[in-house]
Structures are given as C-alpha cells and as structure tokens.
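Not every chain of the complex is shown here; the ones you see sit where they belong.
Chain nomenclature is as follows: A and B, assigned in order of appearance, with residue numbering initiated at 1 for each chain independently.
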Amino acid sequence: MAGAGLRAARGDGVSEAFDLARRASYGFFFRENLRFSDTDMVGHINNVAFAALLESGRTMFTHRADYPALPEGVQMVMARVEIDYRLELHWPGQVDVGTRPLSVGRSSYRLGQGIFRGEDCVTLGRTVLVLIDRATRRPVPIPDAQRDWIAREITSPPVPAILFP
Amino acid sequence: MAGAGLRAARGDGVSEAFDLARRASYGFFFRENLRFSDTDMVGHINNVAFAALLESGRTMFTHRADYPALPEGVQMVMARVEIDYRLELHWPGQVDVGTRPLSVGRSSYRLGQGIFRGEDCVTLGRTVLVLIDRATRRPVPIPDAQRDWIAREITSPPVPAILFP
C-alpha cells in the first residue's frame, strides 16, 4: 500500500497512506444500526452518535480474534479524535464502519475510519490511541506483538473485506 | 385479547395474553448491537442503554412496511414504560428485541417487549403509547386502520418469527 499514488492530501497537509473516504480502502467493517435515540431535534443523526458509531467500529476492530492480547497492567486509551462530517444521516438505517491503522509510533498508533452507507462515505474518523500503564496512567511502549500486528494491518491489502457481525 | 391459557401472571396481579419472557411469544425481532458506549463503570451494559434498545425495537416495529401510516397532524408518544432487568449484559454482543402489542384502548395501546440473548430473556419491557394531536398535544382516538392492525398483531400467532435487519 502506502505508495505515493494512493496518498490523499488532507486539509492540513498531512498525507495518508490510503483514501479514508473509499470503501475499498478497508478490510474490516462493523455494521451498526442507527438508533432512534441517535437522532436530535434537527431531525438527523446527532453528531455525538457518530462518535459512538466510530467507537463501536474501533472497539470491535481491536476485539477481533487475531488481535494480540495486551499484557496485564496496560490499556489503550484515546488521546485524540478527528471527525469529518460529510453527509447527513437519517433514521432508520444501517451503516458500515470501516477501520484500519494509519501509522504506529512508540506508545501510540493512529486509526483511520470511514462510515459508509452503501458506497457513500458519510463520515471520516481519525483516532490516536495511546498505551498507558493502568496504575500510573502514563504512556508505555507498545509491545512488539501488537506493533507487528498493527504494522501488518497498515500495509496488508484490504481484500477480501470482512463485514461483521 | 387471548385465551386464558396463555395468560401469564405479573407481579402486580395484571395478567397478560402471552409470556413476555419467552422468545416464542414474539413474531417480530429487531437485532441490535451492544455498543461500547452502552457500558458503564460497573462493567456491564448500563440500564439507560436498555431503554435505548427497547426504543430501537419499538420504533422499528412500527416502521414496518405493513404498519398503516398515521394521518397528518397526529403522532404517537410514550406515556409510560416499565423495564424489568432480569440478567446482566456485557459488551460485546448482540441482542434480539422482540416486540408485540398487548392491548389497545381508545387513544392508547400497550406494547410488550423482550430482549433476548439467544433463548435467554435478559429484559422485559412494557410501554404505553398514546396518540396525540401534534398541535394541541392532547390525546385523540386511534384511527380504525391502526386499531385493526394492532388488534390483529395482538392475536396473530407469532410464527414464523421475522428477524430484522
């Protein structure tokens, strides 16, 4: 992956290894229902619900059977999220939340996400997750098993895509 | 309503036409994901999330293709809900929300619901919905088309059960 030809320019000038807005960029999707309680008085799905949908896809992504278990005493927490709202959503319906790692650092890694209704990308998400010590709440290095798994996900081709559940 | 043989005693002495805790009592199910944001600091699915799951099943039940459209100027609103928590739920997973009318009155009707994880009934819900005028916010009689549809759902056998989506 990661070739210059696939890089998409972001507004702030950071280039990314794949186009988060293309369904074909993802190999893992989690299908979510829009709930009536996700709507707001504007009549559409409230922006806060998108954060819940992205979290749902993200937590299921790292809950996959092949994701290496973290050692005792550490946990992943969110350091940052960016959400780009591209299209409005209306109840009822379902969306597919695609999730894929973008990069990995010493104690943190970045996930890219796209919420799709059919082929249409309605929302983009970018999340920075940090590994911390449960007791001290301070960052610790990501173990090699997780780092290797993440690195493989960054570069592996997304085909065939898997849709859960 | 239904035969006495099907009536199940509630704690408060009100008998019901079918056993809300049996999966076989329902003909309509809506499958919902448990979201990570549905959990609370106790470690299980928060009681508020059950209200959202019941609403999700309820709104999809009345959103079915064959449910007769309400006339302009009126809408259904909730007057009362009762939720019995029987089993705890933990993330991740899916539940099937069964929904079926229990009785119908002049301006209101009652829905019975069961949240199931496989065959296990984890939660019961009973909801009173009232038809109101959008402008005055006062109760109005349920039109015959809706009343007939609801009455048919109360007495129709729940087989074969339909699972959405």
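The rule is simple: a contact is a pair of C-beta atoms (placed from the backbone, for glycine too) under 8 Å apart; a residue touches a chain by one contact, two chains touch by 3 or more.
Here the structure is a predicted model, which means the values were calculated and not measured.
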Number of identical chains in the entire complex, 2 depicted: 4
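Quick note on the criterion: only the chains that are shown with their structure count from here on.
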Superposing rotation of subunit A relative to subunit B, computed on C-alpha atoms, to nearest 5°: 180
Touch list for subunit A against partner subunit B, complex: 32-33, 35-37, 52, 55-56, 59-60, 63, 91-92, 94, 165
